[in-house]
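After the structure tokens below, expect a handful of questions from me.
With one protein chain withheld, the remaining protein chains of the complex are depicted in position.
Moving on to chain A:
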Amino acid sequence: MNKNRPVNLDISTIQLPITAYVSILHRVSGVALFAGVAVLLWMLEASLSSEASFEELKELTASPLCKLILWATLAGLAYHMIAGIRHLIMDMGIGESLEGGQTGAKIALALAVITITALGVWIW
């Protein structure tokens, strides 16, 4: 490979299409989820180790800060999963055209907004 080939990846000079936003958010949410796993495991542990810790967890998740952390974690999961399922659908050859990709991106974004809002309502 020619090491001196020109590269233009100065993102600030590029107009990002909607598909690019869906893609980068999928990446960001994936990285964030890796930390989110710790939150979920911690909750699983607290919920299963004893009845007392189960109740404690219930009380704890009533605090605004815990609600926020939980919401952020679940929002990351929801977004990543929806965009991930879009990936799997496209892997099956559906919606691979430019237009199809854009439509899929819009559907994924809309579904994500609805799901994340619903999660917020459910948590609060």
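Points to keep in mind about this one:
Heads up, the rule we're going with is that contacts are C-beta pairs under 8 Å (C-beta built on N, C-alpha and C of every residue); 3 or more make two chains touch, one makes a residue touch a chain; residues count from 1.
Going forward, contacts and distances are computed from a predicted model.
Hidden chain, UniProt protein name from the list "Succinate dehydrogenase hydrophobic membrane anchor subunit", "Phenylacetate-CoA oxygenase subunit PaaI", "tRNA threonylcarbamoyladenosine biosynthesis protein TsaB" or "Sarcosine oxidase subunit beta": "Succinate dehydrogenase hydrophobic membrane anchor subunit".
Only one residue in the set A:Ile11, A:Ala62, A:Leu88 or A:Val121 touches the chain that does not appear here, and it is A:Leu88. From the options A:Ser23, A:Ser47 or A:Gln102, the residue with contact to the chain not on display is A:Ser47.
Within the entire complex, the positions of chain A that touch the omitted partner chain are 1, 7, 27, 30-31, 33-34, 37-38, 41, 44-45, 47-49, 51, 54-55, 77, 81, 84-85, 87-88, 91.
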